[in-house]
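Below is a slice of the complex: some chains, not all, each in place.
Letters A and B mark the chains as written, and numbering starts fresh at 1 in each.
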Amino acid sequence: MSKLTHLDESGSAHMVDVGGKAETRRAAVAEGRITMSPMALEAVRNGNAPKGDVLATARIAGIMAAKKTSDLIPLCHPLPISSVDIDFRFLDDAIFARTEVRLTGKTGVEMEALTATSAALLTIYDMAKALDKTMVIGGVRLLEKSGGKSGDWKAQE
Amino acid sequence: MSKLTHLDESGSAHMVDVGGKAETRRAAVAEGRITMSPMALEAVRNGNAPKGDVLATARIAGIMAAKKTSDLIPLCHPLPISSVDIDFRFLDDAIFARTEVRLTGKTGVEMEALTATSAALLTIYDMAKALDKTMVIGGVRLLEKSGGKSGDWKAQE
């Protein structure tokens, strides 16, 4: 039967030993979106017009959250990540975020990409929450990963 | 036209002044879920069997994240929150999280409830990611809030 690697044989949580793993070039891409009312979406668009700081604020929040991942997720290893890129795209009823994190190291950066994406979307939520209380953050998932022993992987469309 | 309160008239991000607001009893409830394969869900269930730490780990991650909200979300105020409660429920293809945060203070705790929910779900993701790379975190939204000038609010079912 499948078991969670983050629990030892007695069921106690522990930080898995990655000390013996090789350092390889790794990357992970995650995505997510925040759905909102047309009025809120319009306000974000306007707030992001030239000189407006909306998406820049969310992007910085996401980048900084990637660096805090091991401080937020109890069993994550502290990782000296090499790069973080976050892009946003406006959909009809949502804003879409996509994050890529890279590392040369002993374990993957999926959690860093997912945490950055979540923090970026929560930051948009914070800025728009006075206009719309029904926003929903969803579709937060891994798109692809590369490097490491388990090899490359891509989500199906 | 509606505008984002977190931007000043020139479009720059700022932390909104809440100094003149009254201290009232406030609460916010947020929810979210992580969808996963039957095999991963079964492993989480087993990992949470007597003595297993899975959901306890996620709960602690969420509670601690609630306290870090203003360190993660750039324009959030630091708030001396009064309480945090996080509950989990197993659905057929998902684990559902519900967080309630309380505060006696000058601004609401919606972001604390949403951030705690996200961190708890990300922690479950981390523990199950070796078993299922297609998990999705979604439905992260506000369920209700009370207190403050804008009054009480409840999401529609």
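Keep in mind that, in the parts below, a contact is a pair of C-beta atoms (placed from the backbone, for glycine too) under 8 Å apart; a residue touches a chain by one contact, two chains touch by 3 or more.
Computed from a prediction, not measured in an experiment: that's the story for all the values here.
Asks: Wait, 2 copies are placed, so what's the full copy count for the complex?
Replies: 6
Just so it is clear, only the chains that are shown with their structure count from here on.
Asks: Between subunit A and subunit B, tell me the centre distance in angstrom, where each centre is the average of that chain's C-alpha atoms.
Replies: It comes to 15 Å between the two C-alpha centres.
Asks: For a test of understanding, state which residues of subunit B touch subunit A in their complex under the given definition.
Replies: Interface residues on subunit B, with respect to subunit A: 1-7, 10-13, 32, 39-40, 42-44, 46-47, 49-54, 56-57, 60-61, 64-65, 68, 71-76, 110-111, 114-115, 118-119, 122-123, 125-131, 133-142, 145, 153, 155-156.
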